[in-house]
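A single protein chain has been removed from this complex, and every other one stays in its place.
Note that the chains are named A, B and C in the order they appear, and that numbering of residues resets to 1 at the start of each chain.
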Amino acid sequence: MIKHLINGQRVDGGSRRADVFNPATGRVGNQVPLADRPTVEAAIAAAQAAFPAWRNTPPLKRARVMSRLKELLESNAERICQLITDEHGKVLADSLGELQRGIENVEYASYAPELLKGEHSRNVGPGIDAWSEHQALGVCVGITPFNFPAMVPLWMWPMAVACGNSFVLKPSERDPSSTLLIAELALEAGLPPGVLNVVHGDKEAVDTLLTDRRVQAVSFVGSTPIAEYIYSTGTAHGKRVQALGGAKNHAVVMPDADLDNTVSALMGAAFGSCGERCMAIPLVVAVGNATADALRERIVAEIAKMKVGPGTMAGCDMGPLVTKAHFDKVRGYVDQGVAEGATLVADGRTLKVAGHEEGYFLGPCLFDDVKPGMRIYQEEIFGPVLGIVRVESLEAAMQMIDAHEYGNGTCIFTRDGEAARHFTDHIQVGMVGVNVPLPVPVAYHSFGGWKRSLFGDLHAYGPDAVRFYTRRKQITQRWPSSGVRESAVFAFPSSK
Amino acid sequence: MIKHLINGQRVDGGSRRADVFNPATGRVGNQVPLADRPTVEAAIAAAQAAFPAWRNTPPLKRARVMSRLKELLESNAERICQLITDEHGKVLADSLGELQRGIENVEYASYAPELLKGEHSRNVGPGIDAWSEHQALGVCVGITPFNFPAMVPLWMWPMAVACGNSFVLKPSERDPSSTLLIAELALEAGLPPGVLNVVHGDKEAVDTLLTDRRVQAVSFVGSTPIAEYIYSTGTAHGKRVQALGGAKNHAVVMPDADLDNTVSALMGAAFGSCGERCMAIPLVVAVGNATADALRERIVAEIAKMKVGPGTMAGCDMGPLVTKAHFDKVRGYVDQGVAEGATLVADGRTLKVAGHEEGYFLGPCLFDDVKPGMRIYQEEIFGPVLGIVRVESLEAAMQMIDAHEYGNGTCIFTRDGEAARHFTDHIQVGMVGVNVPLPVPVAYHSFGGWKRSLFGDLHAYGPDAVRFYTRRKQITQRWPSSGVRESAVFAFPSSK
Amino acid sequence: MIKHLINGQRVDGGSRRADVFNPATGRVGNQVPLADRPTVEAAIAAAQAAFPAWRNTPPLKRARVMSRLKELLESNAERICQLITDEHGKVLADSLGELQRGIENVEYASYAPELLKGEHSRNVGPGIDAWSEHQALGVCVGITPFNFPAMVPLWMWPMAVACGNSFVLKPSERDPSSTLLIAELALEAGLPPGVLNVVHGDKEAVDTLLTDRRVQAVSFVGSTPIAEYIYSTGTAHGKRVQALGGAKNHAVVMPDADLDNTVSALMGAAFGSCGERCMAIPLVVAVGNATADALRERIVAEIAKMKVGPGTMAGCDMGPLVTKAHFDKVRGYVDQGVAEGATLVADGRTLKVAGHEEGYFLGPCLFDDVKPGMRIYQEEIFGPVLGIVRVESLEAAMQMIDAHEYGNGTCIFTRDGEAARHFTDHIQVGMVGVNVPLPVPVAYHSFGGWKRSLFGDLHAYGPDAVRFYTRRKQITQRWPSSGVRESAVFAFPSSK
Partner (left out) sequence: MIKHLINGQRVDGGSRRADVFNPATGRVGNQVPLADRPTVEAAIAAAQAAFPAWRNTPPLKRARVMSRLKELLESNAERICQLITDEHGKVLADSLGELQRGIENVEYASYAPELLKGEHSRNVGPGIDAWSEHQALGVCVGITPFNFPAMVPLWMWPMAVACGNSFVLKPSERDPSSTLLIAELALEAGLPPGVLNVVHGDKEAVDTLLTDRRVQAVSFVGSTPIAEYIYSTGTAHGKRVQALGGAKNHAVVMPDADLDNTVSALMGAAFGSCGERCMAIPLVVAVGNATADALRERIVAEIAKMKVGPGTMAGCDMGPLVTKAHFDKVRGYVDQGVAEGATLVADGRTLKVAGHEEGYFLGPCLFDDVKPGMRIYQEEIFGPVLGIVRVESLEAAMQMIDAHEYGNGTCIFTRDGEAARHFTDHIQVGMVGVNVPLPVPVAYHSFGGWKRSLFGDLHAYGPDAVRFYTRRKQITQRWPSSGVRESAVFAFPSSK
């Protein structure tokens, strides 16, 4: 059975259990304990105890633990990816992609000595100097979703601990094994016990983390309603919180776009990892009917070539959805779209994967004539369902995007410098791609949506994470003469 | 009567009124309208309407409005300070000091073109570039306290508007005239109507600002209970909030301190502006009884020399408290301290200022033997009451400070490099002075306390304010070949 | 007669004199003394003497002198521009444009408190802190050209003095009056005497400045042979030097360019200020013959509309060249181009300006079929002579540009994102415009060419100038315990 990791020890904790399934087979693969309040408090206590010594460890030494972790993640990549695919379902190549992105965050955390530099000013007044420091907060918390069990936790705790904090991580209870393995590798890399703790759990664990006065900061990635709950609860308890929520990312395709590149890019963005990504593209906004017709024709042709099967099978483009419940929900959205009047051009509901009849497989689906107001337009489906929306102009596309509740990511396909500049400047979305379908920022920039896709001031990972996981201290200093310099005191050292 | 300033016009709004007193005479000097919800909404609407054009104005042009405002503040300084002193009571030199600090924030806002630079990375992948921008949020709000009617608003809106936002300011209704005059000077300096709006009011106005969905960000300075309310209410409504609350700043005096400098510094820090400053020093922690005895003796002697009277009278060191209610509250704390067993060494309660018998004057008070647990130790008095606490070591002083609810500012007086370093590194306080009694950071650094002195991630003014008043946008861009470069399309231009 | 400005005094110095002409009339307007070695040494001595106090003045105070200077430049703009036009010849609108650009540099220098921040690192080792400072150098020198008598000096000394240095400026002896007036306004703004000194002169003055051991740094803008001399002589005398030389900026016009915008942009870039700008565009590289033909036709039409006359006459687009010698040289290049086989499409040599027959007026000239190897292709003409070069592809254009000796500025006109990205990434030129004909960086970025257009590591103005005018100092600090903190020394203060 999967365990908690508290103060460097694998422990049980809590009497409740949850099953962890293999979505490709529909069978239970493992069990995970759901932490009760005392267990979570023990993890917090371990983190609190480990904090002072770790905070005083020079940043360079902390950074080097991250460098060693990077090496261990590379040498253990196969093992980690197998666990991701077994529990999440995504194809192995996708697991590796996720891990690679996570490693880049570990790499960035290893730059801590550079990132933690404060600003120094000589002579802010006569004989007065001032400088700022970015000091560690104390115990930080991460609460992470099922869709990136390796990557999203690595957005959080490596930078938090590189900044001198200790950490309690509560990963998704649906696919916790890769997350846990990575935490154990961090100990192997030299992280002192207690600096990083992992507890599995559900609402009881989350609420304990959100209300314990020792917790200083909470990072969350998940759906918008939960993000909002996390943000308002955590902030009401005096913590700093960054809570990343849902998304409904639109790709705008201009008439001058290079359609070969565009369609190739969209296929991965819409159906990769079954669309279970907050940066997936579930909506293509085609500018002009000719653009829409051409896109539809090509996407249908590409869908026909896709291979769906277990994530461990070579050559598969797409695996199963993560759970039975999620499968039912996504399938229900497809039914809903038909009922709402969208044109279902490609229907993945009939897919059967031979030998995996109990797996949660849904084939790629394509709607045309999707319109604002439909639920399949408004809501985050988080499945392999792509919709084409037809508009007459870029301006119309932008108004539509700006009117949507979410503002996580978006992209434009065009060859035209002016269209791209206008779009990137004005669109009310946090991450914008130009001919890049999934504009997930590289690890040395920061990740964050706008509107109801993110609650908080500071974005995830990158430079913003350094600010989120530290507290500014401002020192102003002057030295009165003590006579030492002027030799007044020591002029006759014999008198000493 | 004082008016609101909405969309560049002086307007009434709301049927309720509040009196504005002259604290040196106890007489009503003016009246201020208390905005009802429709009035506040009109201000928000004006700000919302002014936003798009202002946001698109190049940062350099926005910055130049700040430069011109700086000039106008300098040329109107006398007029502004007279208004501050008339309504707040502080001595004119103090009003000028406050205004000067405020001007420095205007000056820093005029550096906007430098401060708004994003980070650009060529080749984050092959042929892919990425950069970040710090884009304006939209309508921002400031809610400010009575104690610095010129300075604290200038911490907020100049940077907010320099970053491209529009603003609604709700100053204290007790002394709003200088705040309003400054806003009018900003219009004169070239700020377009609607970019900065001022509404006066109380809870109705505040609650409207905190819940209106058009408001993106709220900056607050006031007491901790209100700060907490502002923070939890604003964040629950999806806004970013920075809420600065109360303080109880300790000055640690080491046995090796230069006592002449120390006492001179403490007198201003404790009694300047009647102690109505969140960076005032109401507690001196003397390390060693000899230090305490020497301090006490010298402070008593200095108190005897102080001159208290109307802020407009030449040579006064201290004016009246701001209101009758506040006078009663502060005086009650002195009674309380005596009751709690502290030694009242200097008693300002008996002070009478000839010709100003109705003014809210309280003389400087000094307690010795103040101890944690006493209300005069725990609570923010915000009056001219200084307490001496006796401890045996720096470590004991630091534990006491860290145990206090507040963590705004603190300072240490010593000649010793090691003591200073240990103190600044470890103390759980946001702003730390070394031989500097009021370590208010200069305008190009940031202001913020720790613990329950500040709610939010980002501090006030300086570099943090740039981040608070902007939202990160992250762009990732690649360009597919269109044949233009390779001459494929245009090789035979005649065919075009 | 024009004077030197040394230690705040207008003084003579040197027995030699030079005439200053009005190029629109060909008449002598004034005389300028040419400083001998003792005069220059007196200026250096004044700067050296002023340095210590100025260096110790807080950066904020130094910055405020720049703010006040900005105000004075704005209020004296008309007077300054009249002097520029009288001595240089450019039209008044152009003088104002130059001054405005210069003011932006003064503005940027006023950000000094922000720009001078060093980097602070706590705990580089256990108990060890480190930080960097950017300290002033001492006496800095600027040697500036005739073509921007207001702007180019303002690239240099405002930032130098804002960083805490003192300065000796040697402006062009052909049009020194506006330069001198600005220096006097700086004194009026509060710059202490001796911090900025102006000496007029020729090689004797230059050589004194380059070899005096008290001079720490030299900034130069002029022709490449002189730049090279300045750089090798100054560096051989142990100084840091930045020497900006000549240019031959190519504008590449792609077949997809918006020709209306392009031609409008090129007219100003080629003929503005008679082409006497190091960022002027003397060469248009047309990609494809159709592009070339269309450009030629439109440029010829635009040239026909141009009005050439004295700079003070309303409505003139172009004034005279700066001196008779320069007029002869530029005219000789036109003759040379014809001899070399280029096609002279528009011939400005025959121009006569009624009532100004002795003025140095040359009309706009356009060559077609200009080719590498011709002197009019290789050499900097610095006159109103534009050449069209015909190439078949962007690649060919870029190879040509990269093969040229100079690499100051260049630009591309296109609507295509990919072409622009390829060009900006790979071209061996320091300042690159995309649909911007004169990509002179704004004041908060830095100005500098590549190849033989700049000698030195750091570019002019902007962030690079802060580094050029300061010297990094690196401090590493630890404090041994003295017993003060542990109360060992003072536990029984009575024993003291």
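The working rule: contacts are C-beta pairs under 8 Å (C-beta built on N, C-alpha and C of every residue); 3 or more make two chains touch, one makes a residue touch a chain.
Worth saying up front: this structure is predicted, and the values here are computed from it rather than measured.
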Answer key for A:Met254, A:Ile303, A:Leu362 or A:Ala460 versus the chain not shown reads A:Met254
Identify the residue among A:Ser178, A:Thr291 or A:Gln474 that touches the chain left out of the display.
A:Thr291
For a quick check of understanding: of A:Glu107, A:Glu184 or A:Glu358, which residue touches the chain that isn't displayed?
A:Glu107
Touching residues on subunit A - with respect to the absent chain
60, 67, 70-71, 104, 107-108, 110-111, 113-115, 117, 122, 127, 129, 254-256, 287-291, 392-395, 414, 416-422, 425, 442, 444, 477, 479-482, 484-487, 489-491, 493-494, 496
Residue-wise, where is subunit C in contact with the chain that is not depicted?
119, 121, 124-125, 128, 130-132, 228, 231-232, 235-236, 238, 240, 256, 258, 261, 415, 420, 424, 429-436, 439-442, 444-448, 450, 452, 455-459, 463-464, 467-468, 471-482, 484
By the contact definition given up top, give the residues of subunit B that touch the hidden chain.
56-60, 113, 116-126, 131-133, 135, 414-418, 420, 434
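Note that in this section only the chains that are shown with their structure count from here on.
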Which angle of rotation, from 0 to 180°, maps the CA atoms of subunit B onto the equivalent atoms of subunit C, to the nearest 5?
180
Chain with minimal offset from the mean of all protein Cα atoms
B
Between subunit A and subunit B, what is the separation of their C-alpha centroids in Å?
35
Separation of subunit B from subunit C, taking each centre as the mean of its C-alpha atoms, in whole Å
42
Separation of the C-alpha centres, subunit A versus subunit C, in whole Å, is 47
Residues of subunit A whose C-beta touches two or more other chains
119, 121, 124-125, 131-132, 415, 420, 434
